[in-house]
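The complex is shown incomplete by one protein chain, all other protein chains being positioned as in the whole.
Here the chain labels run A and B in written order, and each chain numbers its own residues starting at 1.
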Amino acid sequence: MSMVSTHLRQRVIESYAPREHASDAASARTTLAELGCGRRARIVDVGGDADPATARRMFDLGFAPGVEVEVLRRAPLADPVIFRIAGYEIALRRVQARCIEVSTPA
Amino acid sequence: MNAGRSKSRASVATLRAIPRLALVGSPNSGKTTLFNALTGLRAKTGNYPGVTVARYEGTGRVADHEVVVEDLPGTYSLDPISPDEQIVTDVLDPLHDVDTPDGLVVTLDATTLRRSLGLLSHVLHTGLPVCVVLTFTDELTRRQGSLDVDALRRALGVPVVSVVAGRRHDLSELRELLPDPQSWSRPPVLPPTGPSEVSSWIASVLSAARYVMPAVDERTRRVDAVLLHPLWGTLVFFATMFAFFQVIFTVAAPLQDALERFFGYLGSLVDAYVPAGWLGSFLSDALLGGVGGVLVFLPQIALLFLLVSLLEGVGYMSRAAFLMDRVMSKAGLEGRAFVALLSSLACAVPGIMATRTLPSARDRIATMMAAPLMTCSARLPVYVLLIGLLVEPGTRLGPVGAQGAVMFGLYLLGAVSAMVAAWAFSRIGRGSGPLLPFYMEMPPYRMPSARSVALSVWGACQTFLRKVGKIILLTTVVLWLLLNLPARGAADLRAAGVDTRDDAAVSAYVIDHSYAADAGRFVEPVFQPLGFDWRINIGVLASLSAREVFVATLGQVAAAEDPDNPSTALQDMTLDEGPRAGEPLFTPPVLAALLVFFLYALQCMSTVGVLRRESGSWRWPAIAFGYLFVLAWVMALTARLVVGAVT
Partner (left out) sequence: MSAPLVPLHPEPVAGDDHTLRWVVPVGVLDFVGAPREVPACLQTLLDDGTIEALAVEPAAVRIRLSAPASWRVDGPRMRAAVQEALAVPEQWSPVGNGSPDEVLRMAVQEVIDGDVGAYVRSHGGDVALLEVHDGEVDVRLSGTCTHCPASDVTLTDRFETAVRARYPALRAVRARDDTAPGGVRRLLSLTPLRRR
């Protein structure tokens, strides 16, 4: 294990709490897997109870707390799902999408 | 670093005068295109010691200097979660055995800069000199994005060169930089590693560089609306795969026939000019046959890599994988493995080579272990011969012909077995560790460069000839020797009462008394339960060079007039020893056992050779050969017992 990866492995991804409307009652919490096509949401937490290595990878792929994500389309058998994040498109299986908590404008 | 510890010590790179550069970047960031532009035909493929990860390395001429360039596997992070990614961090770690590069060239896709800067922040922490190559800036502009390259250079503190694929002028700026990594500017303070801090750093750098994120690519959106549509997308996918399969199966066939005819012609020349006998036969059958047996794969390999690199370069491969992912995930694989398994229906050799497109080593191994089970075209002549003996032509099973039904059953059984094998190996490969997360970038549709496609085809053919050709040639020669030694002079033949003018009788006699026959008798106890006698064993042994050889060898053993079509002679063969001597040899249970044996057994040294090449060691081919043999034996026995009980 190299120095860099040892260092990176210690990262902990903190959840997102916007300063102004910290507990905005109008927004609803859900996971990416539950979101329908065409919906947009803001990422609140990455990882949840998933494997920390997976959470760190999701972060490196752009699924960072505070970032906006859009659901683009589902595969014919409903899995995987394509999302747009950080200006590009990426497909995740539902298992991974479930680890990403989002808040949606009600 | 200790001298001599590293495996690649012997390479040119160790002459310290030649700087060694490594290309780091995420998949689809134009890294390989840059590698091709820098090295061209001077690239070679190898393996990292002990892992199933291909290593691409080449020399590039830069002004008056030579540089060694290594194309590291694409990665999104230096926090590795798979063996492939581990390789990247190992190479970048000065304390590790692998040759550490003198400088790192990081390719950043300008259209995904927000994500890519995260990888750059990791790379900067290696402490090695870093230079950034911005790719796809033309696409950024086309999609109404923008970026101030000078400001980005100031904000990052490292050299930044914008390179648009195919523009020679851009490359010359990079070429001037490359020979002297020590002179590259370094950031005064390394970027942070904490997630929130890194997000803050990226936001700040992007705003300083006045980055405007590109708009959604309209072209990609419109094409995806069709290609990823639940109905149309699926139809297009199957049409594409059908066309794909047709090309490697049928377009390659005439080329392969032409090659075979050419080598047949060469063989006839040898027969005409070399005095008949042992030497002539060795030259035409063993040597020319062996070389022809190697070259015959080239049309398929070239076509496969042409199609795969086109589909990959355009961006369709990710879409196909996306559509097939749910199905393939049942076998523990991801969607991309579909293409490799499909290609294996033509031949396992290109199929196994196609596993290179899979990003995870575990998936690659699982697919490689499953690929030989897909019914390849070499099994067809064997199936046709044996089914012809097993089922009377014209027999019908309801509305369909029985022969066709058996053939279909064999294809289906092969495919199902392959999926089960893939599932098992992916399960074993995972061990008790957590499931790797699945994610797949959907790059915008892009035109692949003709140069990259050509180099990919060239590279695949070259590696196959160099690394696998030897193994195939050697196997062919050894098997020929086994089948034809000890040499029989005319005197021996006359003494044994063989008519030397009857070619069929002569070759039957030679084979029946060859070392192969001894081997066939020697292994008889193993195959006894399956009902194979020593003559079938010779055929099985000979088919190691290629499955279809089984047909011709059995023909020779049976002294058929036409060894390539020996059904009549085989039907008349009887057991020549043991308690049931005189009974027919090819009873339905034995035929069923043989069919099933050929379905499972890895009777193909070319596949073994290509497994060796693609997995980087003899371990996996040995495992494949072993497990498939045991599986074949057990399933053949089952088939014999079941068919025996039914008939």
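Going forward, contacts are C-beta pairs under 8 Å (C-beta built on N, C-alpha and C of every residue); 3 or more make two chains touch, one makes a residue touch a chain.
All values derive from a computational prediction rather than experimental measurement.
Enquirer: Who touches the missing chain here, B:Val149, B:Leu190, B:Val223 or B:Leu310?
Expert: B:Leu190
Enquirer: Tell me which residue among B:Gly40, B:Gly157, B:Gly280 or B:Gly644 touches the hidden chain in the full complex.
Expert: Once the missing chain is taken into account, the touching residue is B:Gly157.
Enquirer: For the full complex, which residue in B:Val53, B:Val98, B:Leu113 or B:Val205 touches the chain that was left out?
Expert: Missing-chain contact among the listed residues: B:Val205.
Enquirer: Where does chain A touch the missing chain, residue by residue?
Expert: Its contact residues with the unshown chain are 14-19, 66.
Enquirer: Against the chain that's been left off, what residues of chain B make contact? List them.
Expert: Chain B touches the chain not shown through residues 154-155, 157, 187-192, 196-197, 199-201, 203-205, 207-208.
Operating definition for what follows: only the chains that are shown with their structure count from here on.
Enquirer: Touching chain A in the complex: which residues of chain B?
Expert: 76-81, 89-90, 92-93, 95-96, 111-115, 118-119, 122, 125-126, 193-196, 199, 213-214, 216, 224, 228, 230-231, 233-234, 318, 322-323, 325-327, 329, 434-435, 437-443
Enquirer: Which residues, counting only chain A, touch chain B once they are in their complex?
Expert: Within the complex, chain A touches chain B at residues 1-5, 7-9, 11-14, 51, 53-54, 56-62, 64-66, 73, 75-80, 82, 84-93, 95-96.
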